[in-house]
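For this depiction, one protein chain was excluded, whereas all remaining protein chains were kept in their positions.
Which chain is which? They are A, B and C, in the order written, and residues in each are numbered from 1.
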Amino acid sequence: MAMSHVSKVVLAYSGGLDTSVILKWLSERYGCEVVTFTADIGQGEELEPARDKARKAGVREIYIDDLKEEFARDFVFPMFRANAVYEGEYLLGTSIARPLIAKRQIEIARETGADAVAHGATGKGNDQVRFELGYFALNPDIQVIAPWREWDLTSRERLLAYAASHGIAVEHKRQGASPYSMDANLLHISYEGGRLEDPWQEPEASMWRWTRAAEDAPDAPQWLELTYTRGDVTAIDGTPMTPAQVLATLNAVGGRHGIGRLDLVENRYVGIKSRGCYETPGGTILLRAHRAMESLTLDREVAHLKDDLMPRYAALIYNGYWWSPERKLLQQLIDQSQETVNGRVRVKLFKGQVTVVGRESASDSLFDPAIATFEDDGGRYNQGDATGFIRLSALRLRTAARLARKGH
Amino acid sequence: MAMSHVSKVVLAYSGGLDTSVILKWLSERYGCEVVTFTADIGQGEELEPARDKARKAGVREIYIDDLKEEFARDFVFPMFRANAVYEGEYLLGTSIARPLIAKRQIEIARETGADAVAHGATGKGNDQVRFELGYFALNPDIQVIAPWREWDLTSRERLLAYAASHGIAVEHKRQGASPYSMDANLLHISYEGGRLEDPWQEPEASMWRWTRAAEDAPDAPQWLELTYTRGDVTAIDGTPMTPAQVLATLNAVGGRHGIGRLDLVENRYVGIKSRGCYETPGGTILLRAHRAMESLTLDREVAHLKDDLMPRYAALIYNGYWWSPERKLLQQLIDQSQETVNGRVRVKLFKGQVTVVGRESASDSLFDPAIATFEDDGGRYNQGDATGFIRLSALRLRTAARLARKGH
Amino acid sequence: MAMSHVSKVVLAYSGGLDTSVILKWLSERYGCEVVTFTADIGQGEELEPARDKARKAGVREIYIDDLKEEFARDFVFPMFRANAVYEGEYLLGTSIARPLIAKRQIEIARETGADAVAHGATGKGNDQVRFELGYFALNPDIQVIAPWREWDLTSRERLLAYAASHGIAVEHKRQGASPYSMDANLLHISYEGGRLEDPWQEPEASMWRWTRAAEDAPDAPQWLELTYTRGDVTAIDGTPMTPAQVLATLNAVGGRHGIGRLDLVENRYVGIKSRGCYETPGGTILLRAHRAMESLTLDREVAHLKDDLMPRYAALIYNGYWWSPERKLLQQLIDQSQETVNGRVRVKLFKGQVTVVGRESASDSLFDPAIATFEDDGGRYNQGDATGFIRLSALRLRTAARLARKGH
Partner (left out) sequence: MAMSHVSKVVLAYSGGLDTSVILKWLSERYGCEVVTFTADIGQGEELEPARDKARKAGVREIYIDDLKEEFARDFVFPMFRANAVYEGEYLLGTSIARPLIAKRQIEIARETGADAVAHGATGKGNDQVRFELGYFALNPDIQVIAPWREWDLTSRERLLAYAASHGIAVEHKRQGASPYSMDANLLHISYEGGRLEDPWQEPEASMWRWTRAAEDAPDAPQWLELTYTRGDVTAIDGTPMTPAQVLATLNAVGGRHGIGRLDLVENRYVGIKSRGCYETPGGTILLRAHRAMESLTLDREVAHLKDDLMPRYAALIYNGYWWSPERKLLQQLIDQSQETVNGRVRVKLFKGQVTVVGRESASDSLFDPAIATFEDDGGRYNQGDATGFIRLSALRLRTAARLARKGH
C-alpha cells in the first residue's frame, strides 16, 4: 500500500550497503527528509562510521544510541525469566531485539516530528512483522515504509547497480567476507542463506564467529557461580554485574568453551520453513541455570503453569507481539512468579557443554532434605498417606476398568 | 489399608536384598504363596541369579521375561514421538518402564490365579504410584501390597536384621559398591540419595556408570545418520535395526562420547522435591534428532500443537498415568502426527554434545528452498502479501492504541 | 494480487443481487467463462430460481447440489462432538458451512476444468478467509477471485447502478424486507449490520426469523429424548433419524419454544470487533444435551482434556482452518473420545430455555451410584483414603507455608 504523503521518515540505519541504498531511495521515492537511527545493542560493530556515512549522505538528524543496558534489562532478562524457547530450540536472539528498535524509532519520530518509519527487512522474513507490529502498537497512525516490499531492486545485482549509480560506497571486502546473512546483538549472532539453504549441508567451520569449535575449546573445564535475584542473574562468581555485563561476560566465557551453537529449521510466521544457525553462548548458560534456580525455589504447579504457557509466550515474541496486551499480561504473571527465585547456581562449562552441578537458596528453597531423604525422616512424611493418595487417584481408572470388563 | 485375604501374590522381584526380604515378609505376613517376576528391560544385570534365589526361597512359579523389545517398541519409542521431557529436562527413563512391569504383573496374576501384586517401591516416591495406577487400571479388583508402606522395617538396620534372622543372603560387596539408589533400563540409569541429597553438591566422578566423562571422551567427533520412518528410528548409518537395537547402539556410542548426563531437582507427584542424576545417552540423541526430523516434515501448527500438549503428556507419564484414557488419546494424536516424519538426520557426537548437522526428507519435506531463498524465487512468494498480513495482524493493536491515546 | 489469466471460474452463486452482479462482472473483467454453483445446505430457499437466473445470464455449466446430509454429517456433527463454542457463546453456524462450499467448488473446478474460483464475501469478514483457506488447502494452485476486494463497486448505490446498467434484475421487495445482512443454513441464521452496528441497541423483535419470541412460545413445556451413538444423536423420542433430519427436527421444535437466540460482539480473525445476532435452535439443544451425555460417559480427565482443547478447536473453525492438519488431528482425538458416548438424554424445552433433566447410559455410564451415594456404600469407597489423598496434595503447600513463616 503506497503511503499517502511522507514528509520525514526515521530509518533504522546500520551504515551497511542495504540501508545506505534505502536511505537514498527513500528521499528519491518520497521526496522526504530522512532521520537515521543506529543502535548499539551489542552487535560488536563501530557505530561512528554510520554517523559519517549518514552525514555524507546529507542526513541532518542522526541518532546513535547505546541501548545495550536497556536491551539486556528490559528485553532479554524478562524473556529469560520465562525460559522462553521457540520450537524447542531457538533462543529468540533476533526476535527480542526488534521491539526495542521499533520503540526507539517511534520515540525519535515523535521527537523529530517525523510521520513515517522505515526498516531494511525483507518481505519474506519475521523481522518486518516484528518491526511493524511494534510501530503500529506504539503509534497507530505512523506510516510504515518497507522498501524491500516496494521497490524493484529485487536482486543483489540491481542493488549494486543502484548503489553505483547513486554514489553509494560498497565495502567490497566486508561484504565479501561472509556468504551468510547475519544478525548480531548482545544475545546472539545468526546466520542464514548461502549453503545453509540446503538443510542437509553441515555449516562450514569458518561460518561460526562468536564461539570456538568444541574441538578447539580449552581442555580444562571451568566452573561459574551465578547469583540470582528475583529470577535475574545479578552477580557472577560473586561480582555484582548489570544485565548487559552479565550477558557480555557469559558470552565471552561461554564462547571460549564452545557453548551455544545451534543449527535448526524453524517455522517463520509468514508461513515459510527456513534454516538458521545461531550462536548464543551466554543465553545457553542462562537458560540452563535459570531452570535450575527455579527447580529449587518454584512451587511445582507454578513451574508447570509456566511451562505450559511458555510455548505461547515464546511464539508471541517470535511472531513480533512483544508490545501486545497478551504478552504484557503473561509477562506480569511470569515476573510475579520470580519473587522467590533467589539463590545461587553452579555450572560447569566444557567443550561446548554447560552442566548444572549445584543449586542453593538460603531464603527460598522448597527442597526439604528432611522429607526427601532415603534415611529416617523422623515422621515428617507419613508413607501411609500414599495409599489413600493412590487409591483415590486410581478410582476413576478402576471404575472404567470395571465397566470395560462387563463386556463392553 | 490392610488386605482382606491374600492367597497368592505376584512380586516384582529383582533378586536383590530388598525384594528378597519382601518375598519372605509377604509369605510370613500374609501366609500366601509368592510368584516372582523378574524382567529384563535392559538394566544390564544377569537374571539367572534371581531364578536361583527365588527357587531357594521356595518359590514355585518363577517368571523371568526378556521384555527389551516390547519396552523399546511399545513404550520408549511412542514416548519419543512426543518429544516428551518432564520439567524441561528429565527424559522419563524410570517413569516409562513402570507401566510395562505393572502390565506384565497383572498378566501373570491372571495366568497364575494370583489375587494380589506387590512391588518394592517406597512410600515417598513416584514409582509406587506408577506401579499401582497401572495395576488398578488393568485389573480394578486386584489387591496391592506395598510392603514399604506397611511394615516396620523402616531403616536399613532393621532390614538387615530381618534378613539375618530369616537367612537371606546379603551380598555385602555389591551393596557396598554404591551409596546411591539406582535404577536402570534400556533407556537410562538413575541415581538418588547419598551425597545427592544436598543439591549444592556436585556428584562424584565415580558415580556415573554408563557414560564417560566428557574429559575422557574421544578427541575426534563421530557422525551418525539416523533413518526415520513414521517418527521412529529404523536404521542407523543405513543398517536397519529393531527399536531395542537402536537404543542399545545409541547408548553405546553416546556413552562413549559422554552424552546424556543430567543433574536436576525434580517435583515428585507426591509433593516432594528431589535431586536426581541420570544418564540417558541414546535418549538424548533421539530427542534432538527427532525434533530435527520433525522440523522438516511437520506442519508448523501441528508442531506447535504437539509442543503445547507435550508438558501434559510428559506429566501423565511421570505421574504414572500411562494406562489412562487421556494418555491414550494424546498418544493417538501424536502417532497420527508422525505419518510424515520420514527421512534422515545427521548428528555429530563430541565430548558430551550431540549436534544436529543435517536433515533431509525425500518424501515429506515441507522445506521449500525455492521459497525460502534469499535469491530470486521466481515469483513463488509475493513479498507484497506481507503488507496486508501485517496490517491486519496489527489492526487490533492499532485500535487499542488509538483508544489509549484518547487519554484513557 | 491480480490474476495472471483466468479462463474458467467456479462461482459460489446464490442467485441474489450480489452474486448476480459478480457473475456479470467476472465475465467482463476476466473475459472468462463462469460456472455457477449453488448449494442447498438448509438455508430454506428455493434453488430453482438460481438455475433460471444463471441460465438467463448465459451460464452453461450450472451446479445445484443438495448438500444437507453431507453438511450435517461431516461438518456439523463432528463439530458438536467437541462442544465447540467460540468466545464462550457463538455456535459457529456460519463458520462451519464455508469449508463444505469451498470443497465442492474445488471439486467442480476439477470436473469442469476451471482454473479459478470466486466468492461473494467482503474484504472485512471472516468468510473470505474461510473460503480461501479452504480453496488453497484443497488445490494449492487454484486462482482465487474475491470481487469485493477488487472492484470499485464499493457502495450499494454503485452496485445497484451496475446491476441496472447490465440488465440484472433487482427484486426490490425481497431486498427491502430486511435491513440486515443474513446468512442461513441447517444450523443457524445470522444477522449483521443495520441497527446492530450499535452494540447498545437491542435488536427489533421483527428481526428474528427462525424462533418465536419466548413471550410467544407455548405455555406448556415439551420434553425430548435424544439417543446418542458415539457422540451423535441418532434418534429423537425413539425415532431413528439422519443427521440432517435431527437438525431439521430440533430446529422446528426448538424454534417453536423460542430456543437459541444469541446477541453478541465477536472478534473477527481480520482484527475487527463486530456485532452479530444468531438463531441456532437445534444447535443450542445439541450442545447442552451432548455435554450431559458426556458427563455420564466420559472419564474426567478426558472431558477436561477436551475442554482445554475446545477453544483452540473452535478458533480453528472460526478462523477458517477446517482443512488444516491441526484441525484434523484434533478431530481424530475428539472422535476417538466419543466411543463411549452412548445413551439417552432428556431435555425440557420451555420459553427459550433448554434444560437437561435426565441422562442415562446402559452400556457406558461411569456414574456408580453405589459409590456416589450418601447412604451406606458397603465398603466400595474407603473414606479414610481421603486423608492420605489430601495430605499429599497439601504437602507442597505446607512446605511453602513453613518457609514463608520463617520470615521470608
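Everything below uses one rule, namely that contacts are C-beta pairs under 8 Å (C-beta built on N, C-alpha and C of every residue); 3 or more make two chains touch, one makes a residue touch a chain.
Note that this is a predicted model, so its numbers are computed, not measured.
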Problem set entry | Touching residue (missing chain; options A:Ser7, A:Ser155, A:Thr242 or A:Gln336) | A:Gln336
Problem set entry | Footprint left on chain C by the chain that the document does not show | 1, 83, 87-89, 122-124, 128-129, 132-133, 136-141, 146, 148-149, 154-155, 181, 192-193, 197-203, 214-215, 219, 221, 261, 263-267, 270-275, 291-292, 295-296, 300, 303-304, 307-308, 311-312, 315, 323-325, 344, 346, 348, 350-353, 355-360, 366-369, 371-376, 381, 383-391, 393-394, 397-402, 405
For this session: Pick out the residues on chain A that sit against the missing chain.
Result: 1, 267, 270-272, 299, 301-302, 304-305, 312, 321, 324-326, 329-330, 332-333, 336-337, 382, 384-385, 392-396, 399
Problem set entry | Contact set of chain B toward the excluded chain (per top definition) | 299-301, 340, 363-366, 368, 371, 381-382, 384-389, 391-393, 395-396, 399-400, 403, 408
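Everything that follows uses one rule, which is that only the chains that are shown with their structure count from here on.
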Seminar exercise, completed: Cα centroid separation, chain B vs chain C, in Å, comes to 42
For this session: Please compute the C-alpha centroid of chain A, do the same for chain C, then give the distance between them in whole Å.
Result: 40
Seminar exercise, completed: Two or more other chains are touched by the chain B residues 1, 267, 270-272, 304, 312, 324-325, 384-385, 393-394, 399
